[in-house]
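Shown here: the complex without one of its protein chains, the others still in place.
Chain nomenclature is as follows: A, B and C, assigned in order of appearance, with residue numbering initiated at 1 for each chain independently.
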Amino acid sequence: MPFQPVKFYQTGTFTVGNRLLALEQRSVQANMQRTNSLNSGHRACQGCGEALGARYAIDAAMRASNKQLIAANATGCLEVFSTPYPETSWQIPWIHSLFGNTAAVATGIAAALRVKGRREVRVIAQGGDGGTTDIGFGCLSGMFERNDDVLYICYDNEAYMNTGVQRSSATPPAARTATTMPVGPEPGNVFGQGKNVAQIAMAHNIPYVATATVADLHDLEYKVNRAMGMHGARYIHIFVPCPLGWGAASNDTIRLARLARETGLFAVYEAEHGEVTSVSKIRKRVPVEDYLKLQRRFAHLFGKTPALETIARIQAMADKNIRKFGLLEQGGQ
Amino acid sequence: MLKQCEGSHAVASAVAMCRPEVICAYPISPQTHIVEGLGEMVKSGNLAPCEFINVESEFAAMSVAIGASAAGARSYTATASQGLLFMVEAVYNASGLGLPIVMTVANRAIGAPINIWNDHSDSMSQRDCGWIQLFAENNQEALDLHIQAFRLGEELSLPVMVCMDGFILTHAYERVDIPAQEQVDSYLPAFVPRQILDPAEPVSIGAMVGPEAFTEVRYLAHAKQMQALELIPQHAAEFKQIFGRDSGGLVRPYRCEDAETIVVALGSVLGTLKDTIDEMRDAGHKVGVLGIVSFRPFPLLAVREVLKNARRVVVLEKSLAVGIGGIVATDVRMALSGLHLHGYTVIAGLGGRAITKASLHKMLERAVKDELEHLTFLDLDHNLINRHLEREKQKRRSGPMAENMLRDVGVVAARIA
Amino acid sequence: MLQIRIHGRGGQGVVTAAEMLSIAAFLQGSYSQAFPSFGSERTGAPVVSFCRISDREIRLREPIMEPDSIIIQDPTLLHQVDVFSGLKDAGHVLINTAHSFEKLGIGDIMSGRRLERMCTVPANELALKYVGRPMPNAVLLGGFAALSGIIKLESVAAAVREKFSGKVAEGNIAAATAAYDFVKQKMQENVHA
Partner (left out) sequence: MDKPFAITLDVGSSLANHTGSWRTSRPLYVDSLPPCNNACPAGENIQGWLFHAEAGDYEAAWRVLVQDNPLPAVMGRICYHPCETSCNRGQFDSAVGINSVERFLGDEAIKQGWKFAVPDKASGKKVLIVGAGPSGLSTAYHLVRLGHQVVIFDAGPLAGGMMRFGIPKYRLPRDVLDAEIKRILDMGVMLKLNTRVDNILDTMKSGGFDAAFLAVGAHIGKRAHIPAGSAAKVLDAVGVLHSMEGEEKPMLGRRVVVYGGGNTAIDVARTAKRLGATESIIVYRRTREKMPAHDFEVEEALQEGILIKWLSTIKQVSDEGALTIEKMVLDDKGFPQPTGEFETLESDSLVLALGQDVDLSLLNGVPGLEIKDGIVQVMPNMMTGHPGIFAGGDMVPSERTVTVGVGHGKKAARNIDAWLRGGEYAAAPKHELAAYEKLNPWYYSDAPKIMRPMLEVVRRQSTFDEVQGGLDETSAQFEARRCMSCGNCFECDNCYGVCPDNAVIKLGPGKRFEFNYDYCKGCGICVSECPCGAIKMVPEDV
């Protein structure tokens, strides 16, 4: 059963909690006793989507596993801002090894737990888009192929933020990064064919693959919970805006994630054993400009002479997603 | 139990008796027979409980071992050559995190040019990675060192690399005394990890450490290895008590007591050297050989103790620090500070070139007369080199030197050695 | 110390032959050492393996350059590789062939050697007959036991059983025994000749 919206409660489907909801319909985040797996005092930037996404996901996993959880973490913002000696923000057993080996480290942990007969303890691997779609991709694929009992969570903020906003294979076309400056005849990142790791994960036929955003907590928690209910290799790709890297206001983090979904640029769906099983429909479709304009990384598209052709190409990407995943309600806008 | 078997098989048996819980395997010659053997044991249920994981790269192999070890499982892997280099980042990480993984390195050359044969370039490239490095002289010692490695590594919470010459030992059939499981069990206690990922007592492992404490962290890593200098001989003594034979230790001197000339070397070449030394002794030369078992930590004092009365030291090593010469030689020289003796570096056996007694005789006869160059490449084909250098002088040819030289050498397949 | 060198091609069990030889020697109470000429063996490529047998611990690791015996598993190598390189004058030579030295075109080379230390044996034929496929390695060891007396046929059989099992082992032992008998008989013929 895919995630069911709660229709009759004012904001029930969309807000974090709401006193009117039955307890079981409220999110983990609404709970006064939530784990706060990633605790206060971390050094993430103001409005960090990754910090938020990580707490959302790990708290949900903590609930799903009855707090029997171990996490392996790739090098990156999340690792650096959470564990600078002598302070850690984590409340769970957690290990950081390297940038590119997180999936394999998690495999090792899972193997150790299996050999020790501790089936109740679950393993999560997590990293950013660089650690997942680029440098950690080999280990990730290996983990998938062996169907190791690991839930891998990618927090995708579309570039290498930790090192100063360089392009990753998850960086969208036209976006400015430190290595794709908005200069020359084709400013910003190139229009490639993209690298959709969720789809690649599906091609491994692993038990569960899902995408989510920090803008839809209930959906995110549902997916983590669903993933935690299964064994074998599972993958969740969470879209987490980065105010610093995107040149966005720190208070727009969730708004941007919402717009990414509502434009169709980021498709939210889940798949089991390689087949899409549910798609989160667009609620209020908006043109890509609404999303792009909030971000300085796309500012060069909206100069004195707007780059209409480039914007149209980005719109075409959104439209393609909408067609491919069926993101509109039947007869929708 | 005495057995005539392959070196890899002997090591696999030893590792199995150490009751590893997670084994990560990625194929690379010449270590493959070891993990193949272990894989079969796990699959057949003869080694249980144990997870045997076929990973997608050496980098993953070490990473899986890191995860497993951090979660409290006794972890093992094996590699060689390019494989070791491919996992380097994780190798450093394992020691940095203090995870007592044991890894066999079936020593092999590093390319380019690609070469699958034995030398020590791979292990030597990792001499500063923070692991303990033990070198086996023969298959018996290779077997024994693995048992000691688990004990040592877990006691110190440091990873241990057991280095054995690829093919020369891994693929050699010879007599080994395979211990009984009870002996191993009485020598090697169950793994009690110093730190563990456990929901019952959560910790964050692998913090980012800045300038304010990084030096201290590195110092403590060094201090651990210094501690190993004390533990290794103790463990070897205990090992002798239980298994009845000398194995391990820091160094192994042979006929060094009154030697004027001492050859220092590591690994399987020690055997050929001993035979050579015996013959030279018979001919009246006061020569000896010093084998180094523990290359990391490097036993400066023990080496100095053996060498201090000699007149000359020949370091014979299967590795080359391009641009300076020897690697082991540099370390040996550290041990000789203030001593006045002649030091020679002999680079031998690179890429599997056989080190023959004949060549050793020739070399040592010149050494005892102090006629040896300070840096000597054993059995170097000077004609070949000269021809190439001459060619280069006339015409700056780019491209791989190896190809040009192979053209001069001609077909190699028919050569015996 | 005795040093035996075995020549053949990849896929003919050359390395296994040396290993079995070492096991046979071990089983007789000797120290022994077997190792291949290390290479990335590919089917059909010339391959060499070595075996040392001694009553003391063997420390020497160099390849065998001056063998006491050579076993040639594939006579086509005779004109490709210097298989006799370093062979001691009194060394044993066992060649897998159904033909004579003359017919193989090595009559000249062999003429200077001691007749009682040279022999041919049709190991492929025997292997085909007893094992079902032309794998000459164990068969030749049977012949080598007869030719050299360094190892006993029973030791060869025991070594074969360590490496193989069931029908394959028994077939090989039967073939090795046949080779042993063949060589014994041929040697006698030579003596009487």
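One rule holds for everything that comes next: a residue touches a chain if its C-beta (ideal position, glycine included) is under 8 Å from a C-beta of that chain, and two chains touch if they have at least 3 such contacts.
Note that the structure is a prediction, hence the values are computed from the model and not measured.
K.L.:
Considering the full assembly, with which of the depicted chains is the omitted chain in contact?
P.N.:
Checking the complete complex, the chain left out touches A, B.
K.L.:
Hey, which of B:209, B:368 or B:384 is the one touching the hidden chain?
P.N.:
Residue touching the absent chain, from the options given: B:209.
K.L.:
Just to verify: which one of A:67, A:195, A:255 or A:324 makes contact with the chain not shown?
P.N.:
Answering carefully, the residue with contact to the hidden chain is A:255.
K.L.:
Looking at the full complex, which residue from A:44, A:123 or A:209 touches the chain that isn't shown here?
P.N.:
A:44
K.L.:
Which parts of chain B face the unshown chain closely enough to count as touching?
P.N.:
The missing chain touches chain B at positions 96-98, 157, 194-196, 201-207, 209, 213-214, 216-217, 220.
K.L.:
Across the whole complex, list the residues on chain A that are touched by the chain not included here.
P.N.:
The missing chain touches chain A at positions 5-20, 26-27, 29-30, 32, 36, 38-44, 46-49, 51-52, 55, 82-83, 85-92, 217, 243, 249-255, 258, 284.
Throughout what follows, only the chains that are shown with their structure count from here on.
K.L.:
Can you list every chain in contact with both chain A and chain B?
P.N.:
Common neighbours, chain A/chain B: none found.
K.L.:
Between what two chains do the most C-beta pairs come into contact?
P.N.:
A-B
K.L.:
So the centre of each chain is just the mean of its C-alpha atoms; given that, what is the distance between chain A and chain B in Å?
P.N.:
From the centre of chain A to the centre of chain B is 44 Å.
K.L.:
Measuring centre to centre with CA averages, how many angstrom lie between chain A and chain C?
P.N.:
66
K.L.:
Distance between chain B and chain C based on Cα centroids, please, to the nearest Å.
P.N.:
34
K.L.:
Where in chain B do residues touch two or more other chains at once?
P.N.:
none
K.L.:
Can you list the residues of chain C that touch 2 or more other chains?
P.N.:
Correct list: empty.
K.L.:
Could you pull out which chain B residues touch chain A in their complex?
P.N.:
Chain B reaches chain A through residues 21-22, 24, 49-51, 53-57, 59-73, 75, 89-90, 93, 97, 197-199, 201-210, 212-213.
K.L.:
Help me check something: in the complex, which residues belonging to chain C touch chain B?
P.N.:
Those residues of chain C that touch chain B are 5, 15, 18-19, 22-23, 26-27, 31-40, 45-46, 48, 58-63, 65, 80-82, 85.
K.L.:
Tell me, which parts of chain B touch chain C in their complex?
P.N.:
Spelled out, the residues of chain B in touch with chain C are 2, 4, 6, 29-30, 116-118, 138, 166-168, 171-175, 268-272, 274-275, 352, 354-357, 413-414, 416-417.
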